[in-house]
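This part shows chain A:
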Amino acid sequence: MERRFEKEIESLKTTLIKMGSVVEDNLSMAIQSLFEEKIELAKKIVDGDERINSLEIEIDNAVVDILALKQPVATDLRLILAVQKINNDLERIGDHAVNIAESAVELIRTPTNEPLLEIPRMADITKAMLRHALDSFILVDPQLARSVLERDDQIDKLNREMTKKVIGLIKSDARTVESGIDLIRISRNLERVADLTTNIAEEVIFLTQARVVKHHAEEKSKAPPN
Partner candidate 1 sequence: MKSKKNYTGALVVGITGLCAAAVVALVIIVMANIASEGAPKLTWEFLTGAPTEGMTSGGIFPAIMGTFLLVVIMSIAGVPIGTITAIYLSEYASSKSVLARLIRFAVNTLAGVPAIVFGLFGLGFFVQFVGRGLDSLFTGDVELRWGQPNILWASLTMALLTLPVVIVSVEEAIRTVPRELREASLALGATKWQTIRKVVIPNSFTGILTGGILAVSRGAGEVAPILFTGAAYFLPHLPSALSDQFMELGYHVYIMATQSPDVEATRGIQYATTLVLLLLTFALNFSAIFLRYRIRKRSVA
Partner candidate 2 sequence: MTQNGLKIRTQSLSVFYGAKQAIKNVTLDIRVNDVTALIGPSGCGKSTYLRALNRMNDLIDNSRIEGKVMLDDVNIYDENVDVVELRKRVGMIFQKSNPFPKSIYDNVSYGPRINGTKNKSALDEIVERCLRHAALWDEVKDELHKSALALSGGQQQRLCIARALAVNPEVLLMDEPASALDPIATAKIEELIYQLKEYYTIVIVTHNMQQAARVSDLTAFFYLGQLIEYDETKKIFTMPKEKQTEEYITGRFG
């Protein structure tokens, strides 16, 4: 007999995963709006962000209800806490996606043919990190989560390079200052998104960590006393 409580937790996880996919979509669309120069995309992103915000509230309320009314313990409790934190992280990623889209709109308005420098590469890596972080939650895969952590340094490095290159660009041609600022903004937002995805990965590791430790402890207790 599946208990009502288990159904509620499943429902909560489902909502979070749904939110994750909306955020992913929004981030993709924000990045796409850089390359394809379509203003209608930007509007879709704003609508998507409203959806993200309302899902965040829905998950918040559900978490409070479960904590107050169901008194979860052990794995259930760690799961609820992880869901709460991932919820926050996702919402902020959504915000950053909106920022990227806004900067993209600005970039499109000021017609320059400046290259996007490292942005495409950063975008690819960041999108992959988000995908893998969410997958690691769905699949409960700590190794996948760890691989996300490893890529954060790359993004940091790329962000620093972006800043350097843009400064160089501005020094060589003062008219590029506005688009340069937009580029730096986009780069920073991508770097923040990457940070947030590493948070998500850490939550997944926390969620699974205790089980791993417990597993070792069980193995130790099964060993015959010498």
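The candidates came about this way: all candidates are chains of the complex that A comes from, given by their letters.
Here is the rule we use: contacts are C-beta pairs under 8 Å (C-beta built on N, C-alpha and C of every residue); 3 or more make two chains touch, one makes a residue touch a chain; residues count from 1.
This structure is a prediction, so every number in the text was calculated from the model and none was measured.
Any copy counted, the candidate of 1 or 2 that touches chain A in this complex is 2. Remark: chain A residues 1, 3-5, 64-65, 68-71 touch candidate 2 in the complex.
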